[in-house]
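Of the protein chains in this complex, one is absent; all others appear in place.
Right after this comes chain A.
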Amino acid sequence: MSNPIARVLDRLPMRPGKAPIVPERSVAGHTLLLLIAIMTFLSAVTLGGVVLVQKSALAWSADVGREVTIQIRPMEGEVMESNLRTAISLAESTPGVASARALTIAESEQLLEPWLGAGIDLTAIDIPRLVVVRLADPAAADIEGLAQNLQAINGATLDTHAAWQQQLNSMAGTIVVSGLLVLALIAVATVLAIIFATRGTMASNREIVDVLHFIGASNRFIAGEFQGRFLAIGLRGGIIGGVAAIAFFVLIGLTAGVVLPSEASAQVGVFFGQFVIGVDGLIGICAVVLVIAALTAVTSRMTVRRYLAETS
């Protein structure tokens, strides 16, 4: 180079060897990016829902399992208050029991309020009374011994809530399995979409593939070049979808408290816990992003290798 401009140009760092072999614009990037972002969002929301239900079910189950209830029906010739005291003392003397407490008439009325309505005077009616027994250690508590001892009280029965627990577990299990099925379907749909996008990209980049073959590139090298592109798209789409899912959970958490009346909000809180994704939720969403990106890279690599084997 003889002229000054050429000499300056010559001193500039060249960009040799650094241009990607597969140009970014040649890959069906935008559509695939959007699709992967949507799939990641759906996966993350589904996973979040599944985790939420499972955590709530475990908490419910643990709560219910830490309590048993003694019900004492009013019987002819029996004194309710005396039977209540006997039941409490029998419960308190049972190994593994932390405390036992009879619900007051007012508390019983509150429990019946949803069915009978408010403002009804129940003092005239003989209603069954309940003793709430809290267990210190549900595994070590002698529930059978307590049930046997309670036979001494006329009209007393023991409810361990086992049926509730079982129903709760099977309901939570069904939701979890359904969620996992949805996740699997999303994964399959993502894989199919990537296969179509990869084959389309390969067909539209046939010229590059041919040139690479002519200059001695192996199928492994070519597949690696295309895989790099798809991995980048997978990661970018995954991150967009993951961030959208985090924003969704944050938004739901904020609006649940604002939109729902306080009682309803409290009930939702009891049933589902708080809509807070927490650290484990963030880790889960990050895992979804990585899995989707890896799925994109692996699927595209396999598709490219198969395409090259068919065409070369």
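Heads up, the rule we're going with is that a residue touches a chain if its C-beta (ideal position, glycine included) is under 8 Å from a C-beta of that chain, and two chains touch if they have at least 3 such contacts; residues count from 1.
One rule holds in what follows: contacts and distances are computed from a predicted model.
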**Asked** If you look up the hidden chain in UniProt, what protein name do you find among "Electron transport complex protein RnfB", "Probable tRNA sulfurtransferase", "Cell division ATP-binding protein FtsE" or "Cytochrome c oxidase subunit 2"?
**Response** "Cell division ATP-binding protein FtsE"
**Request:** Tell me which residue among A:Q167, A:S204, A:S218 or A:T255 touches the hidden chain in the full complex.
**Result:** A:S218
**Request:** Could you please point out the chain A residues that touch the chain left off the display?
**Result:** 1, 6, 9, 14-21, 23, 26, 207-208, 210-218, 221
